[in-house]
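What you see is the complex with one protein chain gone and the rest in place.
Each chain gets a letter, A, B and C, in the order it is written, and its residues are counted from 1.
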Amino acid sequence: MEDALQLLIAKYNYWIYITLMMIGLYGVIAKNNLVKKIVGMSIFQTAIILFFVSMGMKKGATIPIVVHEEASHGVIRAVDYINPLPHVLMLTAIVVAVSTLGVALALAVRVYKKYGTLEEDEILEQIRKS
Amino acid sequence: MKILGLVIVTLTGAVLIWATGEFPGWGDPNSPASLHVSPRYIEKTLEETSVPNAVTSVLADYRGYDTMFETTVIFAAGVSCFMLLRLFAGQEPEAVHYRHLLTGLTLRVRRRKESLEELEEFERMDSLWTPHDIILRTLCRFLIPFIQLFALYVIAHGHHSPGGGFQGGVILGASLILLAIAQDMRSALDRVRERTLAMLSALGVSVYAGTGALCLLLGSNFLDYAALAKVIWVDPVGARSLGIFLVEVGVGMAVMATMILIYHNLASEGRLDEGL
Amino acid sequence: MIWQLDLLVLSLVVICGIGALVIKDLLGSAILFGAYSFMMCVLWAVMGAVDVAFTEASVGAGVSTVFFVAAVFHTTRRTKD
Partner (left out) sequence: MTEHLPALIVVVPLLSAFLVFALGWVKRELCFPVGLCGLGVVAWACVGLLVQVLESGPVTYKLGGWEAPWGIVYVVDTLNGMVLAAVSLSAFIQWVWSAPSLLRQFPDRLGALYGLQMLFVTGLLGITVTGDAFNLYVLLEIASITAYALIAMGEERAALSSLNYVFMGTVGACFYLLGVGYLYIMTGTLNMADLARLLTGLHGSRAIQVAFLITMVGLWLKMAFFPLHGWLPNAYTHAPAALSGLIAPLMTKVMVYVMIRIDLHVFGPSYSFEKLGLDRAVVWLAVLAVVMSSVLALAQRDLKRMLTYVILMEVGYMVGGFWLGNRSGMTGAVLHLLNDVFMTLCAFLAVGNLLYRLQGCSFPELRGAFSKMPFTMGGLVATALSIVGVPPTCGFFSKWYLLLGALEAEHYGFLAALIFSSLVSMVLFFRVFEWAFFSSQHENAEKGHTGSSLQEAPAQMVVPLLLVAAGLIALGLFSGEIVSRIVEPAIPMAVS
């Protein structure tokens, strides 16, 4: 019991991140409305970003901007600063997410112009009829 | 589809959670992620690039190649939206609406023999009724310069504080999007033409890639900003810092122009008329 | 950080995420997605990822939501699920 609680406290963050990812993934797979699918896609991407950012976290450390006074004394210790690498990666990932979002919405607008609806089953119905 | 989705999601989630058992604890300072590669970035950033913000130095220098493509991604998205949505052969409508700004009256002009657009007190409208929000307009007029100033600060001060080209560019773009929402897209486009936007976005990314190519021409590796020391009379470390600033400006330009381009095309379905 | 607050923000994120997917109005979905992004941004700021939080605040909660609203404005708010 004690071990399980310990595990829960150490890992519950990861579990919530994965839950979020799965919510997004479910949205992409199972939703019928195209804009809803796009929302699901964005949730999925953002949850992955959250997972990455949490990797860089160090308890007891501060944000990765080196203070000049410390530098002049020649003691910059990596332990005192949060790992900047995941942040950099995730800046890129956020940009990718917003780019995908823009293109996907443009496509959704085009689909709506053509079929007059955003529901996937109604669109497929129209295609089958023609 | 719903059941299939649920099954896939549960399975994937279970597999992913099963693997977390081996992860280092959340926020563990001794995890491999914080021990192997990243300490160098923190310990050497001042010494090697003279940029205190480790995120900026890693973003624009150590992994600057990633960032170049990050900017390219957003450029590609802007070009894609433009290409997918923009309508060129616009049918000229038979009747055009104008609003008399002083009285708020709407005129419907059937045949546009003489254009009213030159006259100061008239404003073109697309739908029959759009609200004439004097408070909103005046307030945005006041706000926008400050937003833009802040954006420029964010770009310029990215070396020492959170922020940088990307964030600043987005804020700069958002200020013009705000103008397009609060007034209408036509007056926003009067300030910055579509052609200017397209040129700016291409120019911004070219500044980034061009800085890298300049280093190549100066005999170093691609994106090795230290090579710039040969042309600007500073030491290599200062040249790195300057190179980072240069590419941040490029990123800011590209991101600003692209965000506005995407918004304009999305919000008017490519007609670039009144917008929302 | 205080773990109670952490848990609160985390559960708000999950609620906003689920809400954005189940609400039967696309405009509402867009706004809830904006709230989701904003909560994310708070989480990251707390984790010390200030640059990422800054970006997410301007991109995820700001520009993305505007894009969503623009797209919904030109399509429809109606949805079946």
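Observations, loosely collected:
Everything below uses one rule, namely that a residue touches a chain if its C-beta (ideal position, glycine included) is under 8 Å from a C-beta of that chain, and two chains touch if they have at least 3 such contacts.
Everything numeric here is computed off the predicted structure, so don't read it as measured data.
Of the chains on view, those touched by the hidden chain across the whole complex are A, B. Seen across the whole complex, the unshown chain contacts chain B at 12, 15-16, 18-24, 31-38, 40-41, 61-66, 68-70, 72-73, 75-77, 79-80, 82-84, 86, 88-89, 195, 198-199, 202-203, 205-206, 209-210, 212-213, 216, 220-226. Interface residues of chain A facing the missing partner chain: 21, 25, 28, 34, 37, 41, 44-45, 48, 51-52, 55, 85-86, 89, 92-93, 96, 99-100, 103-104, 107-108, 110-111, 114-115, 123, 127.
In the analysis below, only the chains that are shown with their structure count from here on.
Distance from the chain A centre to the chain C centre is 11 Å, each centre being the mean of its Cα atoms.
Centre-to-centre separation of chain A and chain B, using mean CA positions: 19 Å. Residues of chain B in contact with at least two other chains: 53, 55, 59, 162, 166, 262, 266, 269. Within chain C, contacts with two or more other chains are made by residues 50-51, 55, 59, 63, 67, 70-71, 74.
Taken together, the chain B residues at the contact with chain A in this complex read 1-2, 4-6, 8-10, 12-13, 16-17, 20-21, 23, 25-29, 31, 33-34, 37-39, 41-43, 45-46, 52-55, 58-59, 63, 66-67, 69-71, 73-74, 76-78, 80-81, 84-85, 160-162, 166, 262, 265-266, 269.
Of all residues in chain A, those touching chain B in their complex are 7, 10-11, 13-15, 18-19, 21-22, 25-26, 29-30, 32, 54-61, 63-68, 71, 76-79, 81, 83-89, 91-92, 95-96, 98-100, 102-103, 105-107, 109-110, 113.
Within the complex formed with chain C, the residues of chain B that make contact are 53, 55-56, 59, 162-164, 166-167, 170-171, 173-174, 177, 181, 259, 262-263, 266-267, 269, 276.
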